[in-house]
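Here the complex is missing a single protein chain, while all its other protein chains stay put.
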Amino acid sequence: MGLADPVFLVNYKTYAGTTGDDALAFAETIERVRDETGSRFAVAPQLPDLRRIAERTDLPIVAQTAVPRAESGIGDVTLEAVADAGADAVFVSHPENEAAFTAVARAVDRCGDLGLESIVAVEGLTTARMALAADPDWLLFERPADIATDEGMVRTHPERIETFVETVADEAAETRTFVGGGIRTAEDVARAFDCGVDATGAASAAIEADDREAWLRSIATAVPTADASR
Amino acid sequence: MGLADPVFLVNYKTYAGTTGDDALAFAETIERVRDETGSRFAVAPQLPDLRRIAERTDLPIVAQTAVPRAESGIGDVTLEAVADAGADAVFVSHPENEAAFTAVARAVDRCGDLGLESIVAVEGLTTARMALAADPDWLLFERPADIATDEGMVRTHPERIETFVETVADEAAETRTFVGGGIRTAEDVARAFDCGVDATGAASAAIEADDREAWLRSIATAVPTADASR
Amino acid sequence: MGLADPVFLVNYKTYAGTTGDDALAFAETIERVRDETGSRFAVAPQLPDLRRIAERTDLPIVAQTAVPRAESGIGDVTLEAVADAGADAVFVSHPENEAAFTAVARAVDRCGDLGLESIVAVEGLTTARMALAADPDWLLFERPADIATDEGMVRTHPERIETFVETVADEAAETRTFVGGGIRTAEDVARAFDCGVDATGAASAAIEADDREAWLRSIATAVPTADASR
Partner (left out) sequence: MGLADPVFLVNYKTYAGTTGDDALAFAETIERVRDETGSRFAVAPQLPDLRRIAERTDLPIVAQTAVPRAESGIGDVTLEAVADAGADAVFVSHPENEAAFTAVARAVDRCGDLGLESIVAVEGLTTARMALAADPDWLLFERPADIATDEGMVRTHPERIETFVETVADEAAETRTFVGGGIRTAEDVARAFDCGVDATGAASAAIEADDREAWLRSIATAVPTADASR
C-alpha cells in the first residue's frame, strides 16, 4: 500500500499500555480520526502487534525495526517477516536504534525487493547525503536530543529543516522527507509541514495525552489533506 | 499455558521460508504430528508471526527474544508485548543473542509478573550457577560452537549434560533443563532425554529437512510422551 | 600489585582533558596527594594512557574495560593486553558498559590466570548473588541512574549498601565491595566507608572539580588510612 503523504505517524515505541488489545484499540481510534477528518495517519506498533493491526485497520503500518535475513540468527526480525505481516514501511535506521553503516545499504536494497518503503534517519546534511547514496524512500531528520522533549527542531531551528528539505529536493527529488523529535502540538505539526516535509510524527506526546482521541483530532487540523497538499 | 515437558522445540530463528503463511503452515504441521503421536512440541516463530500461531494452534509458543520495558526505546519488543500476543515462554538470553549480565535478572523477574516462563542460556556449570541466582524457569545448556553443526554435546560430551542436569537438580529442583545445539536426528533427541533433560530442540535440522513432516514424525519417536516420562 | 583497600578510585572515563599528557599529570597529582596523606588512591585512565601511568607512577591502575581474547576480533582490547601494560584490575562489567551474561564468567576466570583483579558491577542482591557464582575479586554496587548526579545511594539509601556489604560478607567473605555512583564530596566518601565497603570512587566530581588537587585532598580526609582501616 505504501505510505502516502502528507502523513502523521504515531509511533508506539515501547511505551506501557500500547501492546496487545491496547495496541489495536489505539489504532482503531487513529483510523476513526483519519476517516472523520480526511488527514492521513500511520502507525508503528511493536512487532507482535503489527499483523493484527494490518488486518483489522487499513492504516499504513511502519515496522519499528527489521533487518535483512541472516543465515541463522535469533531474536532479530527479518524484513521478510514484517513484509509478510503487512508492514508498508520500516525504520532501517532510527536515532534510538541505529543500523550499522553498511547494513543501511543492504536493508534499503532488500526493502526494494520486498515492496517495503525504507526510512533512514539522518542528523544533518552530511548524513543525509550519505543516506541518499543508498537511495532510500524516506529520510527522517531527527536529533536524538530532541526525543521526548518539547524542544524539537520545528521550534528551535526550523531553518535547518527547510535547508534539509531543499537539499533532498535538489539531490534526490524522489526521496521523501520526514521530521521528528519533540513534536507535541498541532502548532508543531503545522510548522513541520510549513518547512516542506512530507511527514512528521510523535510518540511520547501521543501516548501520554490525557485524551488520545482529542489529541489526534487536534493534530489532524494541522495535517494537510491529500487534496490540499500539492 | 506454559511449556509442559518433556517437549521438543522447533525454533524458526530467521531462516528463509519460515515467515508469514509459511510460519503458520509449518506450525500446523507440527501440531498435527503432535496430535497424532502424543509427543509434545513447541514452536519459536519470529515475533510478527507469534500471535497468529498462538490463535490458530494450541502449541506452546516461545518468543525468540523480548526485554523488560524501557522508557521510550524503539525496535525492542517488550515482555508485555509477547505475553499479550500469546507467548508462553521467552529466551531471556540465548547463545546467539545474549542479554547483558544485569538484564537477565530484570527479565526473569518481569517474566514472573507476566506469567511467562523464562529461559536462560548457560554454557557450563559456572554460568548455570550464576543464572540460578536469578531463579529462571528453565536453563538452556548450549554452546555457540555447536549451533547448526552435527557435533552437538549429545554426541560429543553427553556426560557434561548429565552433570549439568544433576547440578541443577541438586541446587534448584524446580528449574527445568533444556539442551540444544547440533540436534539433528531422533537418535540425538533420545540421547538428550537419556541425559535427563526436560526439553531439547532444533532449528537448522528442522528447517532444512527435505520432508519436514517426516522429520518431525521421526523426532516424535524419541520424545517421551507425557505418560511415560515421569 | 593488586588493588589494596581501603581505596578511592578516580575514573577518567572518556572525559575531555583526561588523555595524553593531561592523563599523566592528573595521575601524578593523585599520587602526590596519596603520598602526602597516606590515603590510598587508584586511577582508571583510558586504555592508550594505561601503560605510561603504570610506568611513571606506582598508583594501582584499573582498566576501564577488556575482554577475553577472541580468535581474530578488531577493536576489542584483551585482558592480556591490559595485564601486559601494567593494569592491576579491570572492570569486567560496568553499569555503563555491561558485559554479556556468560562473558562475565569467562572474563573473571581469565583475570585469575593473568593476575588481574576482576570487578563486576551489580545493581542489587540478586545480581550480586549471580556475580558471586563467578567468584570475582570485587563487586561494584552502582545504579546507572546515580551516575554523574549528586543523588547517589550513599545519600539516598545507605541501608541498601549496608545490606549489600553484609550479604557479600556472609556469602563470599573474600570478595571485596565497592560502591559508586553520585560520590561527590568527602562526606559521601565517609558515608560509603561507614557502610562497610572496601572501595568507592568518582568520575565526574573529580574531573569537573575547579581545583582537582584540593578536591583530592578533601576526599583523602575521608578515606581510612591503611593502619586505621582494619
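Order of writing sets the chain letters: A, B and C. Residues in each chain are counted from 1.
Following the convention adopted for this analysis, a residue touches a chain if its C-beta (ideal position, glycine included) is under 8 Å from a C-beta of that chain, and two chains touch if they have at least 3 such contacts.
In this text the structure is predicted, and so the values were computed from the model without any measurement.
Across the complete structure, the visible chains that the omitted chain touches are A, C.
For the chain left out of this panel, the touching residue among C:Val10, C:Ala27, C:Leu59 or C:Val82 is C:Val82.
Touch with the chain omitted from the figure is made, among C:Thr19, C:Thr163 or C:Ser218, by C:Thr19. In the complete complex, the residue from A:Ala103, A:Ala186 or A:Ala209 that touches the missing chain is A:Ala103.
Remark: the omitted chain is touched by one listed residue; of C:Gln46, C:Thr185 or C:Ser218 this is C:Gln46. Residues 11, 13-16, 19-21, 23, 46-52, 64-65, 69-78, 80-85, 91, 94, 96-97, 147-148, 203-204 are the ones on subunit C that touch the missing chain.
Where subunit A meets the missing chain, the touching residues are 93, 95, 98-105, 109, 120-124, 126-127, 129-134.
Just so we're on the same page, only the chains that are shown with their structure count from here on.
Mean C-alpha position of subunit A lies 34 Å from that of subunit B. Our note on geometry: subunit B versus subunit C, Cα centroid distance of 38 Å, whole angstroms. Taking the mean of the C-alpha atoms as each chain's centre, subunit A and subunit C sit 43 Å apart.
Listed for subunit C are no residues, as none touches two or more other chains.
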